[in-house]
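Apart from one protein chain that is not included, each protein chain of the complex appears where it belongs.
Naming follows writing order (A and B), and every chain is counted from residue 1.
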Amino acid sequence: MSAVAEILSELESLRLIDPHSHINPHSASSDTLADILGYHYYTELSHSAGLPRELIEESGIGPREKVALLVPSLSAIENTAQYSWLLEMCQVFFGFEESRIDESNWEALYDSSERTMQAQDWELTVLEKSGLDQVYLTNDFDDPLEGFDTHLYVPCLRTDDLVFQLQKQETRDRLTKASGVTAKDTGSMRRALGALFDHFVANNAAACAISLPPDFAPQKIADQRADVVLNKVSGNLPLDDAEQQDLSCFVFWSLAEQCAERQLPFDLMIGVNRRVYESGVYQGQDLYDKRVSLIQYRQLFNAFPQVIFPTSVLSETSGQELVSYAWIFPNVVPNGHWWYSNIPVFIEQDCRSRLQAVPRTKQIGYYSDMYKLEFALPKFAMYRRILAKVLATDFVGDRGWSVEQAVDLGRQILRGNVETIFSK
Amino acid sequence: MSAVAEILSELESLRLIDPHSHINPHSASSDTLADILGYHYYTELSHSAGLPRELIEESGIGPREKVALLVPSLSAIENTAQYSWLLEMCQVFFGFEESRIDESNWEALYDSSERTMQAQDWELTVLEKSGLDQVYLTNDFDDPLEGFDTHLYVPCLRTDDLVFQLQKQETRDRLTKASGVTAKDTGSMRRALGALFDHFVANNAAACAISLPPDFAPQKIADQRADVVLNKVSGNLPLDDAEQQDLSCFVFWSLAEQCAERQLPFDLMIGVNRRVYESGVYQGQDLYDKRVSLIQYRQLFNAFPQVIFPTSVLSETSGQELVSYAWIFPNVVPNGHWWYSNIPVFIEQDCRSRLQAVPRTKQIGYYSDMYKLEFALPKFAMYRRILAKVLATDFVGDRGWSVEQAVDLGRQILRGNVETIFSK
Partner (left out) sequence: MSAVAEILSELESLRLIDPHSHINPHSASSDTLADILGYHYYTELSHSAGLPRELIEESGIGPREKVALLVPSLSAIENTAQYSWLLEMCQVFFGFEESRIDESNWEALYDSSERTMQAQDWELTVLEKSGLDQVYLTNDFDDPLEGFDTHLYVPCLRTDDLVFQLQKQETRDRLTKASGVTAKDTGSMRRALGALFDHFVANNAAACAISLPPDFAPQKIADQRADVVLNKVSGNLPLDDAEQQDLSCFVFWSLAEQCAERQLPFDLMIGVNRRVYESGVYQGQDLYDKRVSLIQYRQLFNAFPQVIFPTSVLSETSGQELVSYAWIFPNVVPNGHWWYSNIPVFIEQDCRSRLQAVPRTKQIGYYSDMYKLEFALPKFAMYRRILAKVLATDFVGDRGWSVEQAVDLGRQILRGNVETIFSK
């Protein structure tokens, strides 16, 4: 057996913790193939290949109809990594044996997969077949976090709305309701955020998390200035650009303070522009501007040495900066391979550079970013194959490591560091 | 036979359409080796290696003298991909059998190649040996498009001068003459452009095309504002920077409107700065600023969903953005590997990422960008070898595709999509 096959085989036997997903813990697994094909990766690629959004998002469309609609587009996207996940899910979970899903065979697949997914224990079966011990969530700040096992589905506090949508009455109402505090100045804002953190920490939260636009550059805002802006906001007065920015910075900085106080990692997902393609399908509208630098986070990384920042970047051109910043900042931790960078060619480059220059204790290899539980399996499988190849080539081959040493490194990247960094 | 050899062999038997070149249809093939060595890639590399521009561009220098002048520089550039094209052309077209072109053998090569090129049917021979069915041109907007077979040499309307040089009297005179309309306000400008499009479409044009500087960010300009600027221009009044920019934006936007109306693709070649090295050789003066983002084209891509934009980027750091924008925008199509990115290391990266994340129906694999017909052969050969390697590795190897499936994908990228996207 070759080194790569040996390493892969060992890594495949490893049980996993998925440190970032969008799973709804009340409906974690899929009910029909439509839940899987409804993932925005398939709808947006099908739309990109020519299927009108109006058809994809027709109101009242049933699951079988939706699959029937999408299947003819699959031939146009069968080259993509995303399609390869679909095929692997159908093969492993539903026993699909053909090499393509097309008009001739989708109905049989739909029916057999539906029967499989109707099993009472389907969710547990997926977890088991995928080797998942824990799945981290991304919860709205006002999520009650009730009715699910927070040791299996671990909460993370998503804070995008607080930082970027606080000028909306609706966001402030949600904050008041969730925290029991009306935030109209810096003191009450800190109390409100503190209440959210109390609630999340009491419910086993693993991290605070946020996605950030490419032009965001966090800075400490003086309380005096923040009070003025918060006062305008709570009086429903419009903010100009500078005020809006200072408001975002103040809330963001206050979140970092909460993380420091509670020793909670702060997941940064850097670089997304929302709604760039306004007529795109649901969740298929966001893109980015590669002209972003981690130098924008200089003040933050210096101000909070006690906070771990597991950091994801959207553009592959930020990959080396992430490696370099993690190389000297103790609190910067490269985290997974995000969205448009989550395809083999970019994963391989990032995986190699991180392994060559970042301490092995400070790398979180992969997360699924999934909406439905079935996706962990093919996504982690893709990553594991790349990781095994890099370990076999760069370490066993070029550096003369034993297979065992390489497997140890792989285990730490894939699982060990998730445990030590998030301490759950 | 290995998978890569099998795939390559199949792709080599494919006949081609070259969707972007600078061929002069009245003098498509070369007369002497000087036409080939005069290609700016060789003059600029020779100059970069130390040959003075004054010698290279000495007026009145004959073809044999020019080759005699350039040959001694070849040893300094024999490592380059560009030199490998030269060698391959000499081997395939002129039966050259040595491994280097140098002072000892160039004269024999010159003579034998001259005899070969003097054959009446040399142009046809090149087309045939290169497997070319059609070659797209890049025509000045006032090109009469007469005297050649537009089904073999397919016109494309080049619009750089209209968008960026309209402040020059000369450009406006050419426009008036070509269109029969004096463009002094938005209405007459639209009519003038319309007349150009009428002429090009009547002559089988495949696309409108333009190269754009890194700081260009197209926007819709209100007619009222554009009227003011056009009025100044036609009165020969100088424009300030903002007015110049608005003028460029207005004309560019009007071209997109024409494309929409006539269902013509609009080739965008994004990112070139002209005349950066002012003392460089002819066509060897342009470079770029990698700080450009496709986010600058957000408004355009949203405004013209019905126009296909085959898009080339000059910097390899824009490669992932192009993949990502093509992944969700139906009208964004990655197009070839342009200029400074047209060397194997960057082609391979871009080829892999596009195949992994862009619908297979939306990729134009390669164009030659050539000035003389002989260059299609080695350039497409270089691309085909890389494509065959990527197909064999990523698809047959990593994803378990059959060789036949991989060849189908290669055929579509190399030829099929050119036909469907440009519909010629």
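Please note the rule applied: a residue touches a chain if its C-beta (ideal position, glycine included) is under 8 Å from a C-beta of that chain, and two chains touch if they have at least 3 such contacts.
Since the model is a prediction, treat every value here as computed from it, not as a measurement.
Considering the full assembly, A:325 is the residue among A:309, A:325, A:346 or A:367 that touches the omitted chain. Which of B:273, B:299 or B:393 touches the hidden chain is settled by the complete complex: it is B:273. On the side of chain B, the interface with the absent chain consists of residues 44-45, 47-50, 76-82, 84, 99, 273, 276-280, 284-285, 287-291, 315-317, 340-341, 343-346, 385, using the contact rule stated above. For chain A, the residues touching the absent chain in the complete assembly are 291, 293-295, 298, 301-302, 305, 317-318, 320-321, 323-330, 349, 352-353, 355-362, 394-395, 398-401, 405, 409.
We adopt the following convention: only the chains that are shown with their structure count from here on.
The centroid of the Cα atoms in chain A and the matching centroid in chain B are 39 Å apart.
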